[in-house]
Structure formats: C-alpha cells, structure tokens
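Excluded from the complex is one protein chain; the other protein chains are retained at their positions.
Moving on, here comes chain A:
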Amino acid sequence: MEWLGELKSDADDPELQPVDPSVTQAFEAMLEEAKPAKPAKPGAAPPAPQASPQPLVPPPVVVPEAPAQPQPVIQVDPAVQATLRAAQPLPAETEGPEQEFARALAEEGPADPAITLADPVTLPNPGLNQYDLNQYDLNQYDLNQYAPPPVGSGTGPQPAVGPGTGPQPAVGPGSGPQPVLGTGPIPAVDPAASPRPSGPGTGPQQAVNPGTGPLPALGTGPLPAVGTGTGPQQAVGPGTGPQPAVGPVGPGTSPQPVIRPGTGPIHAVGPNTGPQPAVGPGTGPQPAVGPGTGPQPAVGPGTGPQPAVGPGGSGPQPFAHPGPGPQPAVGPGGSGPQPFAHPGTGPMPVVGSGTGPQPAVGPGSGPQHVLRLDSGPIPAVGPGTGPQPTVGAGTGPQPAIEATGPAYYGTDTVAIAAASPERPQPYAELGMNDEEYRRVREILGRRPTSAELAIYSVMWSEHCSYKSSKVHLRQFGEKAPKTDKLLVGMGENAGVVDVGQGWAVTFKVESHNHPSYVEPYQGAATGVGGIVRDIMSMGARPIAVMDSLRFGPADAPDTQRVLPGVVAGIGGYANSLGLPNIGGETVFDACYGQNPLVNALCVGVMRHEDIQRAVAPGPGNRVILFGALTGPDGIGGASVLASATFDEESHQKRPSVQVGDPFMEKLLIECCLELFNEDLVVGIQDLGAAGVSCATTELAAAGTGGMHVDLDTIPLRDETLLPEEILMSESQERMMAVVTPDKVDRFMEICARWEIPATVIGTVTDTGRLVMTWRGETIVDLPPTTAADEGPVYNRPLQPPADLGALQSDTPGRLTRPSNGDELRRTVLWLAGSPNLASKTWVTSQYDRYVLGNTVLAMPENAGVVRIDDDSGLGIALSLDGNGRYTRLDPYAGAQLALSEAFRNVAATGARPLAVTNCLNFGSPEDPGVMWQFARAVEGLADGCQYLGIPVTGGNVSFYNQTGSAPINPTPVVGVLGVHDDVRRRVNMGLTTDGATLALLGETREEFGGSEWAHVVYGHLGGLPPLVDFKAETALASVLVNAIRDGLVTVVHDLSDGGLSQTLVESCLRGSLGARITLPGDPFVALFSESVARAMVAVRPGAEARLAALCESAGIPVTQIGVAGGDSLTVTGHGPDGDQQELFSIPLYELRESHERTLPSYAD
C-alpha cells in the first residue's frame, strides 16, 4: 500500500462528483496528431504563380506572364498532383511536395480570424496575399525567347512536337544568370556507321551523327546533336553547355541514350521505336521528347523550362518530374499509357488529346483526371472521348498552342531569397497563414527560401507543433504528481519511467488514423514502425506492442476493407520485427466509418544508464543518416494525411502513404542496440513525419544549436528528388545519429555488419544556425529553435457542442429493459456476441504474442504483462483503453473513465500503476465544439492523473478525425503502465478452479448512459456516463494488488463495458469453466450497469475472511456472488415477482458460439 501513500484521497474532489458536463473542463498535454512527432509536410515553398483556379480557357493558353511567382494557394490533391506533375510546367520554385498537403490545409483554411495568435508578429504585408496575374512583371520575361512548343491533337498519330528541333528559348531571369538556349537550328544529322569520338571539352562540341555503333559520351561544352541510330546509343553525359538533340530527325529502332543532367539547354529527344532515353535533371531548358513507339523516357526535374512531351508513341509514355521551370506541353496521345504529369508552379502546358490512356492533364479516351491547377497560367485542355476533366474540354482536334515561356526560378538559394523579397511564395498551400508567414520573414530578416518555407511549414504544422493543443496539454506538466519515477518527461520522443532494479521503461502510443483509411495495410504497418522507432530513439529495446483500433459498423462494406487490412498490417509489421502484441482494443461505431482510428503503442526497456536523448551536442560531431534510402515516400504525408478530412477524394491520396519494410526495421533495431551498447552515439532521433527536416531541426535545436547538412550526400532511391522533397520525404526505417568523429569508423562497421546504409550528411556546429547546402548552394540558413520550439500557439475558441444538452437529457431511462429471466438470457447472449464485446480472437490470432519469450499475459486478459528480468521476475503491465461514447456525453468524465479503466486493468493483474500515455483522437480543432471537447478531455485526464498520482509521460494528439463536418466521437485512448516486482505472482481472468468462491468488489449503481446495453440493443447514446470515482478506484486497486501479492485471490477480472454480464462471459469462456451466480438487487442493473471501480475475483479457499478484512479496511464493498464450476453460466436472482429464482442458464458452448463467431462472420 505504500504506493498509495502518494495519492490524494479527498472525497470532496470535484472529480468525484457526478460529472456535470457543462461544468467539466479541460486537461493536458500530449502529443501530436496522428503520427510520430515529426512534421510531415513537404516543404518547399515554391511560389506558384497563380491563382485561383482560373477558368480554363480553351486551347490557347495564355502564357502567364512571369510565372514564377508564388501563387496563391491552390490546393492540389496529392494524387492529382502526382499525376499532374509530369505534365505541368513546373513553377519556378518549389513545387511538388508541399502541394500535396496544401489541399488539406486549404480545407482547413486559413486560420480562423477568431483565433488569437499567442505570439503575434506583425509584419508589413506588401500584398503578398494577393495573387493576380497582373502582378507579374512582364518585362522581366521575354516571351519571345521561348519557342512555343506546338501541341498536336487528334486521335491519330500525331506529329512530332517539340522545341527541340526548332529554335530554343532563352531562359528568362529567375534565380540568377541563366543560360540562354541556343536559338539556332540544331545541327543536321549526319548519318554514319562508326562510333563517334567523344568530344569532351569546354567549347562547342561536334555534332554527333547517327550511326549504328555506340555513340560517344559528351563533355562539358555545348553538346552536339545525337542522331538516330539503329544500335544502342550512348549516354549523353552531363555538360555545362547546351546539350544535344537526340535524333529528332529520324526514328531510331533501338534503345536510345540516357541524357544526363547538364547545366545547359538540353535537347529534344526524337522519335524512335525503341525505348527512349531518360532525360535527367538539368538546370537549363530541357528537351522536347518526341513521339516514339517504345516506352518513352522519364523526364527528370530540371530548373529550366521543361520539355514538351511529344505526341504519342505507341509505348508507355514518360513520367515527367516536376521542376521549377515552366513545364512541358504534353502532346496528344499515343496509343500507350501516357504519363503522369506533375503539377508545377510555372506556367502550365497545353495538353493535347490522344487515343490512349491519357495523362492527368489532358483528355483522352480513357478516364480522365481532374485537372487541378496550381500556379501557372492555365493550360488548354484538349478533347477526349472519355470522361473529361473538370478543366476545359473540347470535342475536336485542338490547335497547336504556343508554348508559354515564362521565366522560371532556379534553385531558391538564400542569396536569391535575400535579393528577391517580393517573390510570392505559396505559404498558404503549405498550410501557413499570413501571420505565420510574416513571422518566418521576421525571424529570417528576409523571405524564406523554398526549402526553408517547407521546413517552417511542417515544423509549425498542427502535427508537429501542437499549436492548437499546446495550451491545453501544458496541464499534463503543470498537474503532474510529484514522483521520482519519471526519468525522462514529456518532450522527448517518449517518456522514461523507473521500474526498479536499475531498469527503465519507455512507452508511447501514437495514431496513424488517416493513412490507415487510405491504405489500411501500409497505413497500419507504418504506424507500428513509427512508434517502434520512437522507442528505439530513447535507447530502449522494444519489447512489445499494443493496438487500439476503431472502425465503422462491423457489417459495413468498407469496414470489411479496412479492418482486415489494418489487422494484417499491424500483424505483418510487428510480427516481422519480433515484437509480441500483448493487447489493445477493437471497437466498432458508425462515427468511425470513414475515419477509423489506428493507435499503436510500443514499450521498450533499458538500463538507466542507457537512456538516449534526441540532442546534437558537440561542435564537430558528425551527423549520420542510417537505415533505408530516401525516396519519394509520403511526401506531404503527415500534413495531408494527418490533417485532411476524409471525403470522396481520399482514394486519390494513395500515393502519399508510406510503405514499410519491417525487415529493414528489424535490422535497424539490432544495429541500434549494438551502437548503444558500444556507446557510439551522443544523440539520436528517428525520422518520422517530415523526415530529414524534422530530425535535423529537432536535433540541432536540442543541441548546441547549429548544424551543417549537405543534402547532396543523402543517399537517394530516386535521384531526381528535389531538395525540398528530400527534406520532406517520409521514407520509413531511417534514423539519424550524432557521433563523435573518432567513433564514426566503428559506427560504420556496425552498420555494415547489419547491411544498413549509413552516411555522414553533416556536422554539428555552434553557430546557432541550421545550414543546408545542395549542389553547392546554401538553400537553408535558419535558427533551428525557431522552427522546432517557437512555433505558433493558438488559443482556439471553445464552445460546448450545440446538441450536448439534448444528448445529456435523453437518458437511457426511457428504454425498455429486459424484465424476466428469458429476456435477460437473450440480452446476455446478444451483448456477448455484439461486435464490441465479442471475442477478438480473429484479430489477435494474427498477432504473435509469444516472440521474445517474455509474454506472461496477453489479450484477452485484463492487461498485457511482460517479464523484463528472467531472474528477479520484474515485469510490467500495460492496458490501453478508451470510450468514445462516454467522452461524447461528457468529455471531462470520458477521459477520466478511460484512465480509470486502464488503471483498473493494470491493477487487476497485480501490478502497481505507475505512469500514463495517451492518444487523443478528435475532430477538427477549428470547430469550437470539438475544441471544447478536447479542452475538457485534457483537463479531465490531467486532473485524473494528478489524483491517481501517476504522471503522463507523453502522448499524441490526432485532430481532424471527421468526415465532412461530422467529427468522430471524441476518443482519448489512455495507456497505463504498471510494474510487477515479480510477474510470477500475477493472476489472470479465466475461471479454472471448480468450487472457487466468486466475489464482486465495488459498488454497483444504476448507470446506463453510454452503456453497451443501450448501444447494442437500442443504438442509443444519451444521458451521462458512469460516475467517475477515483477514490474508489484507488482503493480497489490497492485491494487487488495486495490480495494478489498475498495470494488471496486466484482470478481477477475487471468490470467495464457490458458490466458483470460480460465479465462472467469472458471469465467462464477463458477458463472453460461455468459458474453459478446469485445476483444482488435488480438483476438487470446487476448484470449490465457499467459502474466503475469494480472487479470480480475468485477467492482462494480459506482466504475469504482475509479478503473481506482487506476490502473493509479499504472501504470497498465485497459481495459473494457465486461459485465457479459446471459447464454453464447459471444465474439466480429476483424475478419479476420479487422472489428469488433461477433466471436463466446458458451452456458454455452456446455462450462460446455467440461470443466467438461474430468477428469471423464479418471479417473473413
């Protein structure tokens, strides 16, 4: 009982009073939204020219004027973007990634004016918010410089289109001196049969004639045209001069060469019949890609104007990457699949028509995409025979359109940013409001570069900054009970608790809700991966996982898509990591139909001395990125997926969901443990949302304040990634470590042994600046604390939901209750087989609960119990609980009831509750009703933890869980960690001893508000949830812990959802032993009320008196309710006439059938 000494026991505590919802209030802090604490957004801030969706004008597209400016925020759906990217001209600045989440942000809208910015920054606004094409200074860009790419149309073979064979445009001023494209005709092709000499040099190079032999590599001067050939052609190397045309004149029949990036204009790629070359990124204008019959090339990102993609070949057509320059026209269709066209911030191309599947931008005979515009002039959209895009349409062949030749911005460097303060930036697309953007400018003393804008936008996103929740979450710290058990508190990747004997435990739960709806398997799998890396980054060995899942109705068709995928994803990832899944919950409710909740918990252990921190101290220390390569995964994922409200467009987000590789993560775990074991790291951070951006910013902010990172060193899976994309990529299974120079070699050796790529990407400095370079230019130079720790804080408006009063007034008292034995019997079976109370074996049998050999208890037990020390038996217990219906009725009480249940569950195994984690799943914080629910729930949880004397060590906030304007039931999920000094003394919940006396501890009141009975039988939600009674809860816990320690009880099962009825069903079936029960009082209330602070126990023969004495001293009522035994559940009580009689008897096989067949019938 010593642990109870710290607890308050004031019966007058307001929490102990019946909760009046209107009176209840808020609580505290935790974490983020649906993900790991990293921000997710991509970032770059490309300015998009832009505008609002412009009316699409038919074919001829107006060339935007200076396209380069950042556009107003246009939201582009990520999936659409992906498809658009190839086709659209890239705007000059950043592009891609941010736009993905931009749409989500757009949905969010600019900050509500009613919201007060806690730290308002005023900055003169030069009118950046307005985007108007007229703003563009036309004089800056000489349109005549650009050779308009003609675009064909029609359904037949199309003519080659491409600037490549004609005069090439000069590249306008943008980000510095730009090369002028050759304006003359490209050299004639001179066929020949021999290999050509290569002509490396700095001067103009010779034309390379087509031939049948290999063609030469090229040098650094202007490069020659490469003619057509019938043999394999050679790669055209990077050059600094204009690069060659590749066989624009005649078709080739063989694979054509790769065109490497160059800094000069790049040439047109002619038609041919073989696979066509990839066109690499370059800083100059890029080539036109002609038609061909083979697969056509990918067009890499470039900073110059991008090429026209010619009219169709018969093979698959190219993928065009985004670049900051004008993007290419996508020619009329070939007969093969056509390319995805990415959106860009530059002028948009004309899009022709074709007969094959068409690209995102452009009509075709196949299904067409919505054309979302972002920044540039809007393209004309040609005709098609299939569904047409929202923007523009035509029925006839379209005329060739003059190309737009807007200026483009090159890589947005710090120097350029300083010199071009007026360049509009798409901060709104990135989710920043005007005030936030102004504040960034004030911090930097200039406009941010696109990469900096990307970093600030993600680091200041709701997901990473907790800007809406922070003011409430502070209570977790302010109200934290005094304890010496907390070794690391909130703020690190996860809190660390002392469990004794030199051992420390870290645990945390996080959500991955939105990704799991979009792509159930990978969304859930990567949710597990992310939380496991959080635990690893504290220096701990992960030892178990749990999952709290919520879906729509079990019989809903979409649930049958989401549920199996989520379960398989959690199992597939954790099983492959070798982590036992020891418990959790699976709940069904219509409110989660289009917004499932997938909350994953991980717990890890370490010796006290092995605790690691996410810091980067020590100037000169190396920054090492290790784990998986960086690819275009989930760029924008965190913001888009964590903040987007689900709607019919969700399916278009598929490409944004990351894909996990549990095998790599398993290697990472073992590798990290070896690194820790040899004391090779001084700081470590996992990469989650917002990837490198977040990890470098947070490490630097927590260290000596400075870091220099060379983005060119980051190993990429896709070399065409732009710097902003590299910064924002959410590729999984990556970690970042800070290592002293003398230990780098050994660090690398260990990584090599585990076959894990590891690269030094930077150095810790003491400059107080996070500096990043790319291709030799500085693109980021900012004070990291301003991004990591000094984000905006909002005090959003709060107001109880309008329907709350009506909801609370609609009590379950009006519902007809079962009145006789037969009705009670049917109700018991009905509830036992209802989806929320039915056996979850279908789920849990897909999880490995045995691996690591330390699982003492796992689901469906009261709590998961894991042994930490084989010799001493030291172990932990964990329970994860939540109740959205209770919280809907009263958020303050609902959060406390979740805490209460988890606390009780842990104690029911014999463990002393020690610490709390939580995952707060709510709707949009911009909805005052939701924000009120959040504030009340946080306050309730903080007050509860304070009362119970167990601190919150960390957690996660997930907002925007809603469909349209309908938020989910507010669902705080609370995890309580307890400690077992010796797990061998634990008890479980299954009745196994015939003849054992069964007793009910605690007081049963008539409480049905939000109950399973009302939900299952009537679909009713109303009234008030059960009374919170922490005093009784702590007393019960003390009785249970002591009774178990002293061996007075052999079985314990808590009472919660479904009341005593469900407890009896579970205990009988778990042990395959029946029971004869005599109910006190009203049988219906006794069976189905959900009053808190109750448990059923089986008393060890002869210990009845000692248990009674223990209960009496603790003030816990104890009632003998029956005896274990037999093969049926038989219940006696007051009949309708008030006489004592057998009310019903249910054979175990019938009970089992009802309880166990439900989920398989829906899920298989």
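Criterion: a residue touches a chain if its C-beta (ideal position, glycine included) is under 8 Å from a C-beta of that chain, and two chains touch if they have at least 3 such contacts; residues count from 1.
Here is the rule we go by: contacts and distances are computed from a predicted model.
Novice: Mind telling me which option in "Nicotinate dehydrogenase subunit A", "Cytochrome c1", "Phosphoribosylformylglycinamidine synthase subunit PurQ" or "Dihydroxyacetone kinase DhaL subunit" is what UniProt lists for the chain we can't see?
Specialist: "Phosphoribosylformylglycinamidine synthase subunit PurQ"
Novice: Among the options A:Ser576, A:Thr827, A:Asn862 or A:Thr909, which residue touches the chain absent from this view?
Specialist: Considering the complete complex, A:Ser576 is the one touching the chain left out.
Novice: Of the residues A:Asp661, A:Glu724, A:Asp881 or A:Glu1007, I need the one that contacts the missing chain.
Specialist: A:Asp661
Novice: Identify the residue among A:Asp412, A:Glu436 or A:Asp848 that touches the chain left out of the display.
Specialist: Of the candidates A:Asp412, A:Glu436 or A:Asp848, A:Asp848 is in touch with the missing chain.
Novice: Quickly run down the residues of chain A that touch the omitted chain.
Specialist: Those residues of chain A that touch the unshown chain are 568, 571-572, 575-578, 661-664, 666-667, 753-755, 844-856, 867, 870, 983-984, 1164.
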